[in-house]
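The complex appears here minus one protein chain, its other protein chains still in place.
Here is chain A:
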Amino acid sequence: MSATKGLPADAAIGGLAAPAATPAWQRVLLVLLGLGAAIAPLFVLESFQLFQLTMAVIMALAVLGLNIVTGYNGQISLGHGAFFAVGAYCTAILMSHWDWSFWATLPVSAVVCTALGWGVGFPALRLGGLYLALTTFSLAVAVPQILKHKAIEDWTGGVQGLFLVKPDAPAGIPLTADQWMYVVTVIVAGVCFFLVWNLIRSRIGRALMATRDHPTAAEAMGMDIADLKTKAFAVSALITGIAGSLSAVAIEFVAPDSFTFGVSITLFVGMVVGGVASILGSLFGGLFVLFVPNIAEAISKAAPGVIYGVILIAFLFLLPDGFAGLLRRIAARLRGRG
């Protein structure tokens, strides 16, 4: 908790000061580099690696959602796997029962997850810190069982889950299904990252951080804390829900077993490793939670969990403020030299 409160406070100051200090040509260069890095894999990677990268971007988007509520607003959630699951099921149900196109399911999934996030956000007003963490955790534990319930089994497919089909590239675009899925994911995630970036640097973003760092002072300055907290939860659920929708089509299958409470923990790990209250850090977090378990397994098949744990501890020891913190330190050093 103290780390959450202490670290991002100065991070935010750095983040706010930085854009003013960066010349325009550097920002354009950064954007171009980013675009290049996003497009290059299409031509470089084989379809399996592209699929892995697609999943990493999806996880990054889900981590971004969690970062809004936990990183920027200081409300610990261990239940974001539930929003991820609900988003995935919205898309899966609409696509497999009513043959909707993937794009059409996105707004529905966004609305449903926002509403759910709003609903969860209300009790969050009364519960602080660890109690909120436990409440959201129970949500994550409950969702897989609710999905199996016989009352909604006809929709959710029960234990068997639902199958759906990846959207094909539109006629005229010479891309395979895997390549097109990557493009779709990057576009959706890119838009979300951009919007969140704007949100965080706006008046509301500063209010979110003020609420996190010093609620009493924030309230004294006229901020409606209750309103901010519920809205933060809603937006956060929306982003994670959209990531869930993307994952449903990328995997082409949803089942309760895909959304155990482990997903929530994975997202939390991604957020902490990537950097609490950092947008770019979320991207690193997504890459970490997807690729590091594979690395752990390559080192030891007998106890991959132990190796993963050791790597995780090593990371937290070497980069106590996540990847984002490392980048900040490098940037600060460069700027200091210049």
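Observations on the model:
Here is the rule we go by: a residue touches a chain if its C-beta (ideal position, glycine included) is under 8 Å from a C-beta of that chain, and two chains touch if they have at least 3 such contacts; residues count from 1.
By our rule, contacts and distances are computed from a predicted model.
Hidden from the displayed complex is a chain whose UniProt protein name, among "XRE family transcriptional regulator", "ABC transporter substrate-binding protein", "Cation/acetate symporter" or "Nitrate reductase subunit beta", is "ABC transporter substrate-binding protein". Here the missing chain is touched by one residue of A:W180, A:W197 or A:F253, and it is A:F253.
Interface note: of A:Q26, A:S101, A:Q160 or A:T176, the residue touching the hidden chain in the full complex is A:Q160.
Only one of A:P107, A:G129, A:G305 or A:P320 touches the chain withheld from this view, namely A:G305. Mapped onto chain A, the interface with the missing chain covers residues 46-49, 51-52, 55, 148, 150, 158-161, 163, 247, 251-253, 255-258, 260, 262, 293, 297, 301-305, 308.
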